[in-house]
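Missing here is one protein chain; the remaining ones are kept as they sit in the complex.
Read from first to last, the chains carry the letters A and B; within each, the first residue is number 1.
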Amino acid sequence: MHSLVFIKQVPDAAQVRINYETGTLIREGVPSIINPFDAHAIEAAVQLKDKYGGNVSVISMGPPMAKEILKKALAMGADKVFLLSDMVFAGADTLATSYALWAGAKKVAEEVGSIDIYWTGKQAIDGDTAQTGPGIATRFNIPLVTYAVEIKEVDKQNKKIKVSRLIDGGMETVEVPLPCLITTEETINTLRYAPLPYLIKAAKTSVVLLNSGNTEIDAEQCGLKNSPTKVKKAFTPPKREKGEMLEGNDEKTLNALYDKLEPILKQCGKL
Amino acid sequence: MIKQNITEYNNVWVFIEHNKGKVELVSLQLLSKAKEIARDLHCDVCAFTVGDNVKPLENEVAEYGAKKFYIIENSALKDYRTEPWRDSISHLISKNKPAVVLIGATALGRDLAGTVATVLKAGLTADTTALDIDPETKNLLMTRPTFGGNLMATIFCPDNRPQMSTVRPGVFEAIKNPSKMEIIKDKFSITEDEIVKKIIEKVQTGEDKLNLGFYDIIVAGGKGMGKKENFKLLENLANVLGGTWAVSRQAVQMGWAHHTRQVGQTGQTVHPKIYIAAGISGAIQHLAGMKSSDIIVAINTDDQAPIFEIATYGIVGDALKVLPKLTKTFKGKLKI
Partner (left out) sequence: MKKKDFDVIIVGAGPAGLAAAYKLSTAGIKVIVIERGAFPGAKNVMGGIFYRKAMEDLIPDFEKTAPLERHIIEQKVWLLSEDSALSGGLRSEKFNKEPYNCYSVFRAKFDKWFAERAKEAGALIITETVVKEPIIENGKVVGVKTDRPDGDLYADVVIAADGINSLLTKALGLRESITPDKVALTVKEIIGLPEKVINDRFCLNNNSEGATIEITGPFFEGMVTMGFIYTNESSISIGLGTIVEDLVKHKVNINDLLEKLKNHPIVKPLIAGGEIKEYMAHMIPEGGYFAIPKLYTDGFMVCGDAAMLVNAVHREGSNLAIESGKLAAETYLKAKEAGDFSAKTLSVYQKKMKNSFVLKDLKMYRHLPKMMEEKRQLLTKYPQFAIDAVYDMYNIDGVPKVDKIKAIKKSIGKLGYIRMAKDMFDLWRKVR
């Protein structure tokens, strides 16, 4: 049971501030973290490894600095980590990203053995697109299971897996043959506090660097130039003004609140 | 990147998401918005969907202004499964070459769009909240929040067609605009045996709606609600207002509510007309999930709570006492 987890380096949202004058994010001094949903994907893969054996590899695409989060992945129990870092990848949209990660994943499989489960978080907290996972699955032409909340059953013999996933208005359990790609919700597991030996192993293991030179990646499908979508402009939404404090919580206040909300309730067809 | 002749692509397509023989509201909202876009592009709005028996949806679809309704019916397409839906829909799109494809940004829609766009090698923009046509280039301008709503980005797709986008439910209004509609039935041959993914079990809770984004009124509770039993107070008020209830991450961690009701960075992002935050202090991760709500009413005992910084109206008080009073006040006024 070999796993490969796709992770993304994101700025710690809790520490990102906005410069309202320039309409940009202040990223200076903001630490980078593993996208929280991706961390749960790593944990899910490590838990399966603990139960069924095999190895867990992790790959990320990003600047050389992204090595740091891959080190963290090692400390969470990953065996091998890979960083796809090359200027030709820069500025990629989700289509170009899924291409590069797919090509990188094929290279990883050459090194660690054929992959049974590909994992990633349901979406990244910076871009919020939830498109890269589905994109990679499509490129591999393997079953896609998004929004996974529980690994129900692994049939190692017949190479099948049962997964519960969230759907609009409920939940469903699906069975798919391996290999497949699973995107994880935060609730799929609880992150463990990694044991010390993992950390020591992580400190001893180095990140394998992949680029357009040592992989079979077609530069004509990578980066900003080959991304169908482009950013026309970025701006900050108007800052929310501090509103009105209503004094007391007696009937008068609540009636006043009602009067203020009435036009909106009307608009929503509640009246 | 594959060079396309983008002038071959025409019309605005809207994906009709359906559940138990009914069209999801977001699809109707998108039909209405598509009408505006089609006007600017001098083309038609077309609807499309797949399933085992989707023809009965035609009345509803026609009522919201679609000129054509492209459908594929096949018993193997009964329940949504990514792969067969992806392939049948990709077939429809690549055959008919729409200029714009809009899909509701529901769990299903986002799962589907990401795979279809990859098959078509099309540009896809996720979870947009504004759609405009660039008057000069006629490109679709798709504006979406990123960084948990801290930054807005306008995306466009100059050289590729179709221009695909998933669109947030509830952003646009569904306006009836009946038109004479033509149904175009296509075929896609696939049998159950060829589909490797099997649905073992499906639990439609109804109660635990995944998509809080459907609601224009949300009553949310946090740690200040004290215990699980008190969440009934949220539900009561939500029922009176015809909305739904939600929770903060802390409430989920306390085991008071299911994750599906969580609003925030690691839960759902919502933007209702009215968001009532009861006993929620307003951690930045929570604010990221709700601060684009039109009106925010905050109830908290701590007058220094950060939630008051963004609240339209603030009431300093114990949510457990204020909520029942609010419910009573509104019930009297709304006469339900």
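For this structure, a couple of remarks:
The criterion applied here is as follows: a residue touches a chain if its C-beta (ideal position, glycine included) is under 8 Å from a C-beta of that chain, and two chains touch if they have at least 3 such contacts.
As the structure is a computational prediction, the values presented were derived from the model and not from experiment.
For the chain excluded from display, the touched partners among the shown chains of the whole complex are A.
If you put the missing chain back, the residues of chain A touching it would be 28-29, 31, 68, 75, 192-197, 199-200, 202-204.
By definition in this document, only the chains that are shown with their structure count from here on.
Separating the centre of chain A from that of chain B, both taken as means of CA atoms, is a distance of 20 Å. Contact residues of chain A toward chain B in the complex are 11, 13-14, 16, 18, 24-25, 36-37, 93-95, 98, 125-135, 137-139, 143-147, 149, 162, 166-177, 185-187, 220-221, 225-237, 240, 242-246, 248-249, 251, 253-255, 257-258, 260-262, 264-265, 267-268, 270-271. Those residues of chain B that touch chain A in the shared complex are 1, 19, 24, 80-83, 86, 106-108, 110-111, 113-115, 117-119, 121-127, 141, 145-160, 196-206, 208-211, 216-217, 241-242, 259-260, 265-266, 269, 273-274, 284-285, 288, 291-292, 294-297, 299, 303, 308-317, 321-322, 325-326, 329-330, 333-334.
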